[in-house]
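Here the complex is missing a single protein chain, while all its other protein chains stay put.
Read from first to last, the chains carry the letters A and B; within each, the first residue is number 1.
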Amino acid sequence: MGIFLCDCGGSLKNIDFPKISGDLEKLEDVAFIDISHSLCLEEGEKAITSRILSENINRVVIAACSPELREHKFVRLLEGLRFNPSLLSLANIREQCSWTREGDVTEKATELIRMAMGKARLLQPVERESVSVNKEVLVLGGGFSGMKSALELSRLGIRTTIVEGKSTLGGKLKEVEGFYGLKTSPKQMLDSMITAIEKDNNIEVLTSAEVTRVRGEVGDFDITIRGGRKEFSLSFGAIIFATGYRTEILPQDFELKPGGNIISQLDLVEMLRAPEKLKRRPETIGFILDVCDENSRLPTLSSLNNALAVREKLGSEVYVFCKNLKVDSEGAEELYREARNRGVVFLKFDEPPQIYCEDGRVAIEAKDVLLGEEVVLPCDLLVAEERALPPEGTKGLSSMLNIGTDFQGFYQDENVHLYSAASARKGMFFVGGCRGNLDLRRALTDIASAVMGSYSLLALGEAVVEVEKVRVDPEKCRACLTCIRVCPHGAVQLVRLDTEKEVAQIYDLACDGCGICSALCPAKAIDFKGYADEQILAEVEAMGETNERR
Amino acid sequence: MIIAERKPFEEIKNMIVGYKRILVVGCRTCVTICWAGGEKEVGILSSQLRLQSSRNGDELSILEATVERQCEKEMVTQELGDKVQDIEAILSMGCGVGVQTIAEIYEEKPVFPALNTTFVGMPEKEGLWIETCGACGDCFLDRTGGICPVVRCAKGLLNGPCGGTRRGGKCEIDPEKDCAWVLIYRRLEKQGRLDLMRKYYEAKNYRKVKRPGKIEALEA
Partner (left out) sequence: MNVDNNKIVAFCCANSAYQAADKAGKMRLCYPDNVRIIRVPCAGRVDVVHILKAFEKGAAGVLVMGCQEGACQHLTGNTRAKERLKYAGDLLKEVGIDRERVKMVNLAPDMAQKFICEIEVMMEKIKEA
């Protein structure tokens, strides 16, 4: 092996480099030890280049500053010299050695270099290959988020297929009355999007269809789709899930049954579309929020919007009973103020209100927190609370894909700060309502993220992959399914070999190199090149050698 | 498959007292899958024994090996053949069958069991194994919708339930357990075979299988 030591422009004064060189060059598998002032600059690169081209070495150890800073650079340099960069081992003798104290740290530095050497001896080459990836994207769900994603991808030249479970596109756009603060009505938006999609050659639409199976990995997802009575398989490079949400009216715990005086938001919207058809104008309309579900972003928005619509079209008195009034969506605060300015009255409760029927009207009784008094409000109409829930089939889909869901069942909310629209599974993105993000602005952000994410993965039509960097030895594999169950990136699948044996196999492109599978495999069948058990143990051994030598 | 678990360290330690050169041998089949005696656990136990002996100042050298299947004589000899020469004692991390197989092949070497073989079962989820079959030798799962009351009913009833089922379908004896017969009822209901619940079944003849069991497939 060839060893390069860097003294960082001569600044690492508390390390005696010549002494280290003297100690280590005696070892029989060391071809040479070079001391340089700046391996990261041209001088150093030239030194490395000339050594590699002239000497017959098969391992390189570099002791310098932190790998976090320079690893990529050294890797690229070695690649350029056709020396497999997986045979490089690094020792951090600056940030984690020289800079840790004033006095002489030569002994520690020597040991760190020995640890890197111990590991280097066991490193194996990993080949890098270009694999082609399928550039097409599957969009699951034909609602607003799905359609928008497909249109945006099309603008970037990516072909998509929208798979929609119902017979027409549109999703919730077909039901919603208005968009908070936007002049375009949902109907206009829907019509213009459908027209755009019909004209777009990059977008194919499959309605009354559903996905029954997802296999494979990013770049080559094998999707089984069932439409009508036919079932067929298609391949896609990435998947964008836009399966939306559903609303549940009068959830069980509310203990009310819908009836003449208690209506849903949808009923109200119908009513407002044709107010002249009403037999009698309701004088008082009450809204209830936050009783069953305090995460009421969307219901709050709908209620505010509809409350304003009522004031405008019917002129009725409107009272909104709420606990929290979740106005953290864009434009929601303004909507709330406008509602107040237009005379909507808001009452805040702490204990859930009592609701009962009296004299043909519905009465709401609650203790108003601000007044400190019990308030009884008889209404002609009560618009019942709604809860936004993940769509049917989410549970099945998420367990099939091994994607987590949050406590309400929406997709993978718990890791939102690491993966905003992407998921732990490379190539799978989640946008819009199915993520629990139920307002337009957030949905648009998701979509932009997902579109850029899938574009950057697939646009080139190929991806560079480290071939079998993490590999399951089929001889040792017992198919205990542990690795398949624990891989956070869904990169391990069960395959049947030619010998008919079923073993786990790791997908190179989907693998993110965490090593969790390797640590858990009870049969020790998973070899993680670069961080294999024997390589880590070699580092530990080298640390111990100094003690034994004393 | 066979589910086993490692004995407490104290017990294992006491078994090998006085021996200076031992072989710790695991098995790549059942005990690997239940995380008890695979290559990994061989490494862990060996490490522990080395740490223990160096702290006590004892002399102990350990050779580690893992056999494909400890219950197959050929596989044992293939893997261990060249390793037992200078060994004083063998610590097997296989199930009881494995321990005995090794003991029979290397009769002069003391063979010690590092595991307790506990039951025949399956992984319910990662890291959790449950007993589901009692190996009674007279399977009647056809009548119970695929749920075994010999193992899963605390009283081993064949014509359950006992009438003491607790609320929530829990067992009278062990409230943590589901009443097996409630589960059986629900299963048969799904299959439309509830008529089976009305049939009376004779008591089980546990002597049907002679112990130790023996099955001969080929004529002499």
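Here, a contact is a pair of C-beta atoms (placed from the backbone, for glycine too) under 8 Å apart; a residue touches a chain by one contact, two chains touch by 3 or more.
Just so we're clear, the structure is a prediction, and the values are computed from it rather than from any experiment.
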item: Per the touch definition above, residue among A:Asn92, A:Ser145 or A:Gln265 touching the missing chain; value: A:Asn92
item: Contact partner of the left-out chain, one of A:Val126, A:Leu272, A:Leu325 or A:Ala519; value: A:Ala519
item: Where the missing chain touches subunit B, by residue; value: 8-10, 40, 43-44, 47-48, 50-52, 54-55
item: Residues in subunit A touching the chain absent from view; value: 66-68, 92, 94-102, 105, 107-108, 111-112, 115, 404, 414-415, 417-418, 424, 486, 488-489, 512-516, 518-520, 528, 531, 533, 536-537, 539-541, 543-544, 547-548, 550
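Here, only the chains that are shown with their structure count from here on.
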item: Centroid spacing, where centroids are CA-atom means, of subunit A and subunit B in whole angstrom; value: 41
item: Complex contact set, residues of subunit B against subunit A; value: 28-29, 32-33, 35, 38-41, 123, 125-126
item: Subunit B contact footprint on subunit A (complex, rising order); value: 476, 478, 480-482, 485-486, 521-524
